[in-house]
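Quick one: structure below, then a few questions.
Shown here: the complex without one of its protein chains, the others still in place.
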Amino acid sequence: MEDKRMAYKNDEDGFIHVPIRVRYADTDRMGIVYYGNYPLYFEIGRSEYMRQKGCAYREVEERGHYLVVVRMEVKYYNPAFYDDELIVRTRISEWKSRGLTFQYRIFRDGEIIVEGKTMHICTNTDKKPTVIPKYLTDALKDEG
Amino acid sequence: MEDKRMAYKNDEDGFIHVPIRVRYADTDRMGIVYYGNYPLYFEIGRSEYMRQKGCAYREVEERGHYLVVVRMEVKYYNPAFYDDELIVRTRISEWKSRGLTFQYRIFRDGEIIVEGKTMHICTNTDKKPTVIPKYLTDALKDEG
Amino acid sequence: MEDKRMAYKNDEDGFIHVPIRVRYADTDRMGIVYYGNYPLYFEIGRSEYMRQKGCAYREVEERGHYLVVVRMEVKYYNPAFYDDELIVRTRISEWKSRGLTFQYRIFRDGEIIVEGKTMHICTNTDKKPTVIPKYLTDALKDEG
Partner (left out) sequence: MEDKRMAYKNDEDGFIHVPIRVRYADTDRMGIVYYGNYPLYFEIGRSEYMRQKGCAYREVEERGHYLVVVRMEVKYYNPAFYDDELIVRTRISEWKSRGLTFQYRIFRDGEIIVEGKTMHICTNTDKKPTVIPKYLTDALKDEG
């Protein structure tokens, strides 16, 4: 898998690029990706962003921390279709002591499809908000 | 079905109340409803709102009009769990000539779980934005 | 909710009937319910069957038992469309000491859409197969 991960592009604006293929299941009877499926695409972007930075979300949970979604915003610009190859560009756009914001831009051949944000707070295993642990900020703030 | 539809409550703030049951499929490994499933709950609220007002969305599409989602906002307050019975309260919070905004508040036993909005534009079969047709405003603006 | 539960019909063949409404999200670009969504409809049927019998699946898990799916068969006869009201008919078709089989028949206005089976084994909290506990057989084998 190392090779594939390395292939993810980290552009000059700090976005990491992850390709996804639109599945038949993702479409609705209008023939386009159902509006409620983009949060799943955001998750793929976020998940691969963290893996790329050396801090896979699975490990974060194993260490007893959760990044709970408290808010989401989505703007829909253009429809995506079955079998399209989309690029999900993800970066962290805002840091707070107990939370952070992921920003997503989904493109098809350079054309913007959807843009969004998810705001997260960090909690411990008791689901209490907590300061983001140092290992997480160290990894995610890395310029790498 | 008439009886069940009639059971939907239309409260003093104009929200129509629709009960939904959380399915096992809706939960994730954190044991709560996955954040990306709430847009589907919004769809149920919106769909039953329109049916209740006498203008089911299926008929709108059959008449050649679409309410395309162009923006969504979601605030997550409390988690929902498997088998919970939630109430989706839906109303139209804003009208424009070519669009409208649905507002949703999802509750469990009076406790707020999630709140959100979806902004829609009206299009014709060519996917061109169009003025919301009179039959639709007549139905949806009805105080009934 | 009591009233609505009571409305579920328990027909002469032992099937309990649960109505479901096809959501936009359930459809694909062929304009019909995506084949992979029927297992979710089966879950709704199974879940309401157990609730109706006085033994909601949530409680089964709270008591430390799981009905894990080990096999599924689905036959697709006719397509279902957006906004269709379907009836999921569910019954238990086979009992073994450590497992049972649910059978489903999904109809629209008397026309068969999909038929299926899910075979389950009973496990404890260690995920070890176990004899189905008496409280569960008592409830589910009830003729009520």
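A, B and C are the chain letters, set down in written order, and residue numbers restart from 1 in every chain.
As a convention for this text, contacts are C-beta pairs under 8 Å (C-beta built on N, C-alpha and C of every residue); 3 or more make two chains touch, one makes a residue touch a chain.
In this text the structure is predicted, and so the values were computed from the model without any measurement.
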Seminar exercise, completed: subunit C residues touching the chain left out here are 30, 35-37, 39-40, 42-43, 66, 68-76, 118
Exercise. Can you name the residues of subunit B that touch the chain not displayed here?
Worked result: 24-25, 27-32, 34, 36, 81-82
Exercise. Of the residues in subunit A, which ones touch the absent chain?
Worked result: 1, 4, 19, 21, 23-25, 40, 43-44, 47, 56-58, 82-83, 85
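Basically, only the chains that are shown with their structure count from here on.
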Seminar exercise, completed: Using only protein Cα atoms, the chain sitting most centrally is B
Exercise. On Cα atoms, by how many degrees is subunit A rotated relative to subunit B, nearest 5?
Worked result: 180
Problem set entry | Residue-number overlap at the subunit A/subunit C interface, same or different (half cut) | same
For this session: Mind checking the centre-to-centre distance between subunit B and subunit C? Centres are C-alpha means, answer in whole Å.
Result: 27
For this session: Report, in whole Å, the distance between the mean C-alpha point of subunit A and the mean C-alpha point of subunit B.
Result: 26
Seminar exercise, completed: Chain-centre distance (mean CA atoms) for subunit A and subunit C, in whole Å, is 35
Exercise. Subunit B: which residues touch two or more other chains?
Worked result: 40, 43
